[in-house]
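So the structure is just underneath, and the comments pick up after that.
As you look at this complex, bear in mind that one protein chain is not there, while each of the others sits in place.
Our next item is subunit A:
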Amino acid sequence: MPGTVETVASFSIRRTACLDADGRPLGPLPEFAADTDFLARLYRGMVLTRIFDEKAVALQRTGRLGTFASSLGQEAVAVGAASAMRPEDVLLPSFRDQGAQFWRGGTPEECLLYWGGSERGSRSAAAPEDFPICIPVGTQFPHAVGVATAFALRRQPRVALVMGGDGATSRGDFAEALVFAGVWTLPVVFVIANNQWAISVPRSQQCAAQTLAQKAIAAGIEGAQVDGNDVIAVHHACDRALDRARRGGGATLIEAVTYRITDHTTADDARRYRDDAEVSASWKREPVARLRNYLVAQGAWAKPDEERVLAECRATVEAAAEAYLAAEPEPATAMFDDLYAALPEDLQAQRAAVRERADG
């Protein structure tokens, strides 16, 4: 034995869950849950997302949309996180967070425009400072740190909330962003939707750590795990983290444990690498029925409510799909027009050539 050995640091990770898989309260619920109208709005947000995803996949399967990433099964993460934000906060979504974008005013039509192949889908006016979705996995985390740095420098009581998946936590950018957020005590919340699969690589092969939340510990920020199929728990955890960040308390990493019920994207076939039994079992824990069961048990939800919300969401999504399918393409020269604030002289001839070729 060397001279002395002592424990110089020790840590634990706590997990929050409010409802069990059947929607029964596991204990006293957070205060906001007494407002069943608000819970009904969360429910509607999740249903809208699910109906949208279903429609988008159908459009892709019939050749009317490009590759698309459904969020089936993890709607509670997106809706729970976004609903805890204030309008003036900034969302930095990954490519599976349309539910969060819709909550903040992004429209289903914009989402279809994007996956249908037009940059205009990321021009959303509803949340003008939110980032567009991020395709290169994990590269969005440093952006959130930069946004939060701007808030801190300007002494604004605003928070950046950035989302990503379990695979993204293996990226260097994730670790680097956590380190910066810790050292600079920044108002940023990292929400990881741990859906157990990074395309075909399961969580167990992604990282040997017991939880992903504990990655916060190494950066000196708060880390917590939450049942990601429980929208009440997700909202509660994000609300606390956002509040803490807004008051100058620094960053939090929230690992929301959920499950990707469907393929990685429409270009993937998950049957190649995982058992049907696992997927079937996951349906017993999914978030939409869970909240509905709770609301029904509270006497706050009945068949007419369900029918009304389904009809509303379907109408919204159908109208969005029609508008998307009717949208005129941009002119070919659009690829030049926002490349720089003003197109450099050296590119004028290329732009003219593209226009001539398109018109020809």
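Here is the rule we go by: a residue touches a chain if its C-beta (ideal position, glycine included) is under 8 Å from a C-beta of that chain, and two chains touch if they have at least 3 such contacts; residues count from 1.
One rule holds for everything that comes next: contacts and distances are computed from a predicted model.
J.: Looking only at the UniProt record of the hidden chain, which name from "Phosphate transport system permease protein PstA", "ABC transporter substrate-binding protein", "Menaquinol:cytochrome c reductase cytochrome b subunit" or "Alpha-ketoacid dehydrogenase subunit beta" is the right one?
T.: Answer from the record: the omitted chain is "Alpha-ketoacid dehydrogenase subunit beta".
J.: Of A:15, A:41 or A:120, which one is in contact with the hidden chain?
T.: Answer from the full complex: A:120 touches the omitted chain.
J.: In the full complex, which of A:43, A:68 or A:141 touches the chain missing from this view?
T.: A:141
J.: Which residue from A:58, A:281, A:339 or A:353 sits in contact with the chain not drawn here?
T.: A:339
J.: Determine which one of A:39, A:76, A:91 or A:160 touches the chain that has been left out.
T.: If we include the chain that is not displayed, A:160 is the one touching it.
J.: Thinking of the whole complex, not just what is shown, which of A:179, A:279 or A:310 touches the missing chain?
T.: A:179
J.: Touching residues of subunit A against the unshown chain: what are they?
T.: Residues of subunit A in touch with the missing chain: 90, 92, 119-120, 122-125, 128-129, 131-132, 136, 139, 141-151, 153, 160, 172-173, 176-177, 179-180, 183-184, 334-335, 337-341, 344-347.
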